[in-house]
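For this view, one protein chain was removed and the others were kept in their places.
Chain naming follows the written order as A and B, and within any one chain the residues start at number 1.
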Amino acid sequence: MNPISKNRRSPKQYSVLPGFGLTMGYTLLYLGLIVLIPLAALFLKSSQLGWDDFLKAVGNPRVVASYKLTFGASFIAATVNAIFGFIVAWTLVRYQFPGKRLLDAMVDLPFALPTAVSGIALTAIYSENGWIGQYLEPLGIHAAFSPLGITIALTFIGLPFVVRTLQPAIEDLQRENEEAAASLGASRLQAMLRVILPAVMPALLTGFALSFARALGEYGSVVFISGNMPMRTEITSLLIISKLEQYDVAGATAIAVVMLLASFALLLAVNLLQWWSGQRYRGVA
Amino acid sequence: MSSGVTNTTAHTALTARGLPAKRLRLATEEPDWVRWSLIAISIGFLTLFLLVPLLAVFAEALRKGLGPYFASFADPTALSAIRLTLLTAGIAVPANLVFGLAAAWAIAKFEFFGKSILITLIDLPFAISPVISGLIYVLLFGMRGWLGPWLSGHNVQIIFAVPGLVLATVFVTFPFVARELIPLMQEQGTEEEQAAAVLGASGWQILWRVTLPNVKWALLYGVILCNARAMGEFGAVSVVSGHIRGKTNTIPLHVEILYNEYNFVAAFAVASLLALLAIVTLAAKNVVESRIRRELQQTLEPSTAEA
Partner (left out) sequence: MSIEVKHISKTFGDFTALNDVSLRVNDGELVALLGPSGSGKTTLLRIIAGLETPDPRADSAILFHDSSVSGQPVGKRQVGFVFQHYALFRHMSVFENIAFGLRVRPRRERLAKSEIQDRVHHLLKLIQLDAFGNRYPSQLSGGQRQRVALARALAVEPKVLLLDEPFGALDAKVRQGLRAWLRRLHDEIHLTSVLVTHDQEEALEVADRVVVMNQARIEQVGTPEEVFHRPASEFVIEFLGQVNIFHSRVRNGSARLGEMTFDCPSYPHPQERPATIYMRPHELDIKRQQNGVPSLEAEVVRVNPAGSIAKISLVTRDGHEVQVDLSLERLQELNLGEGETVFLYPKKARVFVPHYVI
């Protein structure tokens, strides 16, 4: 171990450098003003609501229908992303083929493309006369303005999370482990299922959870393709906005708190997962 | 890796003497048909889900030719939306850049209690849905919010006005610069800064001459991502904007209005500006990423030589 990393534990070694008070003070002030105080306002506002009103606001059938739709579509989208994201990540890490770099760069498109743009683009493609919609319509599949369309939009938005979480995990796989499995007589499929998949499972679950969490709160890319029919294709984010437009600030706040807690719970799960896999696998080459 | 000349039937292609006709498939490779199927699935999936929507933006925008396309930008409300977007990003990006530097300096160069909690809190805006990000400012500054009555008494309007848009944008782009800088600066440690301090450099000199050159690409990376999100943010600004045409519309909000008015060509034309921004962002991101990899490698090299 080199001396620097030992010293990391002792703050005195760091006091050689100036600016701790200034930067720390500014960090806390800015964080407080921009993030913490406004967030606190959300929780304060909902606590003023009273328990009964809160339950009524979040348990209303229209709201419950939006939860079901949002969670269901997000879950399916995250599952689709987990499956195809794994294939994409594997292909991008392990194989050589023409156009690979371009494909790799394209994975980040949903991060870079404003959600409103992806929203109207997806709607255009999947509506009756759209590039893809025109072929689905004769089959009786209505993609736009249906839960299917919502799922497609949420898949679009969540894909990079799975691919970008998996890529480093696949790169870190020890080839020797696969060789060991093969030398012990395992077929390639057995090596894949018993050696590779368990090794990347923490990353896969993390990517799934991140994609799921992102989908829960998504608004821009969904609002155009969903059609926004109450009880049928109204996602929770949109419901919050329509409550606001009806000046039902309390109702909007209550629903927002529920969604916020759900995504916090998911992120907590991600952190626990990473901590757990770090504990268990620490130090094994 | 290898050239890809594999034999899928290697198990059975056992020749009695000498080598098989083709070389064996390695233990870490899949059979050819699996490999090519997976590549085909990947290309197909990414084309369908990513490339087609991107192309659709331009196709729809140019549906009626170049004339109507360019006419969409001449509209005064479009121009004012572009101006407002530039203004919002022009405030949000520098503000979060300064914050990111300050936070990274405090976190990476010093030890203190609660550091990991602070890092989590900085990342918090990423975990919050855009709509809720807008909502919290409405709760704070709106007419029925905590400060709303007092503000309107003093004739200050934040919600449904430019300050609200800026605040919401700052919120949603809050972590971008900080989260790029913190891990890199932690990795780089404080040896170089300490050396500079021992040689008599002042705090600003250390920052300007030692730290910043070491993290310039990561900084740029954070700024690129921050800017893309600032210009493209929709949900949060949608909540605080109130949609006053020509006054509080950013480009994405303008797109929505045009689209809802069934003015599709104009909507997609304006959207194509944002799509171009996204393409530029992706290209810049790729260039900068390879630079960062080099930066990180240079950091790691001496320590691996020690070990």
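We take it that contacts are C-beta pairs under 8 Å (C-beta built on N, C-alpha and C of every residue); 3 or more make two chains touch, one makes a residue touch a chain.
Values in this document were obtained by computation on a predicted structure and should not be read as measured data.
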Left-out chain, listing which of the shown chains it touches: A, B
Among A:Leu17, A:Ala116 or A:Ala181, residue touching the chain not depicted: A:Ala181
Where the unshown chain meets subunit B, residue by residue: 10-11, 13-20, 23-27
Touch list for subunit A against the chain that is not drawn: 174, 176-177, 179-187, 190, 194-195, 198-199, 201, 280-285
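Methods note: only the chains that are shown with their structure count from here on.
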Centre-to-centre distance between subunit B and subunit A (centres being mean Cα positions), rounded to whole Å: 14
Contact footprint of subunit B on subunit A as seen in their complex: 2, 4, 8-11, 14, 16-20, 22-24, 26-27, 30-31, 34-39, 41-42, 45, 84, 87-88, 90-92, 94-97, 99, 101, 103, 105-122, 124-125, 130-132, 152, 155-156, 159, 175, 178-179, 181-183, 188, 213, 216-220, 224, 237, 240-241, 244, 247, 249, 252-253, 256, 259-260, 263-264, 267
Residues of subunit B defined as touching subunit A within the complex: 1, 4, 27-31, 34-35, 38-39, 41-43, 45-46, 48-54, 56-57, 60, 99, 101-103, 105-107, 109-112, 118, 121-122, 124-125, 127-132, 135-140, 142, 144-146, 167, 170-171, 174, 189-191, 193-194, 197-198, 202-203, 206-207, 225, 228, 231-235, 238-239, 251-253, 255-256, 259, 264, 267-268, 271, 274-275, 277-279, 281-283, 285-286, 303, 306
